[in-house]
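Every protein chain but one is kept in place in this view of the complex.
Order of writing sets the labels: A and B. Residues in every chain begin at 1.
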Amino acid sequence: MPEGYNFAYLDEQTKRMIRRALLKAVAIPGYQVPFASREMPLPYGWGTGGIQVTASVIGPGDILKVIDQGSDDTTNAVSIRRFFSKTAGVATTERTIDATIIQTRHRIPEHPLHEGQILVYQVPIPEPLRWMEPRETETRKMHALADYGVMHVKLYEDIARFGCIATSYNYPVLVHHRYVMAPSPIPKFDNPKMDRMPALQLFGAGREKRIYAVPPYTSVKSLDFEDYPFEIQRWDQPCALCGAADTYLDEVITDDVGTRLYVCSDSDACQERQKGAA
Amino acid sequence: MSFVPAAGFADPVTDANASFRAVLNAMAHPGRLFSITAQPPAPPVLGCGLGSILLALADRDTPLWLSETIAVPEVAGWIGFHTGAQLVGDHRMASFVLFHAQDRLLPLDDFSLGSPEYPDRSATLLIGVERLQEGKGLTLSGPGIESTNRLDIDGIGPEFWQARANLAPLYPLGLDLIFCTQNQVAALPRTTVVEA
Partner (left out) sequence: MYVAVKGGEAAIDAAHRLLAQARRGDESVPELSLEQIGEQLGLAVDRVMAEGSLYDKRLAALAIKQARGDLVEAIFLLRAFRNTLPRLYDCEPIDTALMAVRRRISATFKDLPGGQVLGPTFDYTHRLLDFALAETGNRQEAVAAPAHADAGVAMPHVSSLLGREGLIEPEHGDDDQFPVEDLTREPLDFPASRALRLQNLARGDEGFLLALGYSTQRGFGNNHPFAGEIRIGEVEISIVPEELGFAVTIGAMTVSECEMVNQFKGSKDIPPMFTRGYGLVFGESERKAMSMALVDRALRAEELGEEIAAPAQDEEFVLMHSDNVEAMGFVQHLKLPHYVDFQGELVMVRELRAEREKDEARGKTEVGHA
């Protein structure tokens, strides 16, 4: 651990403040709890909210996995994993099933999470209504009144214009029948995994200073209309590496005439499947 | 007369984390029991369970209200020395409210329930009990519970559950409850539906 810094970098007073916010977040699923986010030694936008949540939750016995875009080897995932190995000395893993805490940017692992695991999301804009109403003073009132008219109007306008709800990531959800919540910019492909997930889901937005949560086994419904039901992305070919046909795929361009192939975004799930096939 | 306060956590960083994780687990799985392994030598009137949770969560930013039986100088001294939390006489101002199951109960809607814009600015009740037992007693459902959980809480009577049920229509406003014995904790967030 670097000299002069506390376990997991944050001082104990800051951790207590964040821990109290986390408990209220779990008690009010989908509600954004304001918290006195600190400046971290990584820039805002790099996952400072998720890092503060993880730093407040993590203990010496935890096993941490960090993914960015589904992969453990993305530069920012590497950097955050190193931050915690250095400041907390905790064990790390790339295997989804072995991790007690998984910090993620933009994905939910393909392998179903189990009870007792904690999934920490890095969130850039926690407010699902922000694109329709830039003012916090207004959106806070809308949440207070459960007045989500602007959101429905937005979705309806999409249908009128494009014939479908043209939102492919950060697709809004309704949590425990009460709060509309931003699932962070995960692809809508991952939305169904949030519903009644056995693991605890925690969300941290550092720059916007908000924490929110979804407890295990909690209803998370993607907003839609009866005649335009929610749908996830599909590809017409499987992963080029492991052959999976039911995972989220990254498109890779392999030459300068635009030849492309598709590979799993979740590197751990892909490797596990390749090992199983071998 | 002055007291030399008893010690706090043996390892402030690791113990606070362990105690917090027990409470977080309890809040995420309403009605399930979790062990409080970090046991500070808190004054017996307070108990090690409540003491451990307080050390993990309370500080200068959290006004505390103690019931009459808990608010003895030995406890006030210990809490003040280890957490710096301010003890308030007006229970409506408290972010943490401490009492034992057998204490005289104040009306629940008198505590801070939060506001429609900020339902998180509500009190958390820390309630010391003799015994908690899973698998019998109240039937619980709601977020954090796969189908139903059962929990028996010693010494909490039906009038308490009625008063709590009366708050349900105010959701998302509400109170979050943490019950603990010397070494176990269970929680009922405001979302948990309780049936006798």
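Just so it is clear, contacts are C-beta pairs under 8 Å (C-beta built on N, C-alpha and C of every residue); 3 or more make two chains touch, one makes a residue touch a chain.
From a predicted model like this one, the values you see are computed outputs, not experimental measurements.
Asks: Which visible chains touch the chain that is not shown?
Replies: Result for the missing chain's touching partners among shown chains: A.
Asks: Could you tell me which of A:95, A:111, A:207 or A:221 touches the chain that is not displayed?
Replies: Result: among the candidates, A:207 touches the missing chain.
Asks: Kindly note down the residues of chain A that lie in touch with the hidden chain.
Replies: 4-5, 9, 11, 34-41, 43-46, 48, 68-70, 73-79, 82, 105-107, 124, 135-137, 162-164, 166, 168-170, 185-189, 207, 209, 233-235, 240-241, 248-252, 254, 261, 263, 265, 267, 270
FYI, only the chains that are shown with their structure count from here on.
Asks: Can you list the chain A residues touching chain B in their complex?
Replies: Residues 6-7, 12-13, 15-17, 19-29, 31, 33-34, 56-60, 140-141, 143-145, 176, 178-179, 198, 200, 214-219 of chain A touch chain B in their complex.
Asks: Could you pull out which chain B residues touch chain A in their complex?
Replies: Chain B reaches chain A through residues 12-14, 16-18, 20-21, 23-24, 27-29, 56-59, 61-62, 95, 115-120, 122, 124, 143-146, 171-172, 174, 176, 189-191.
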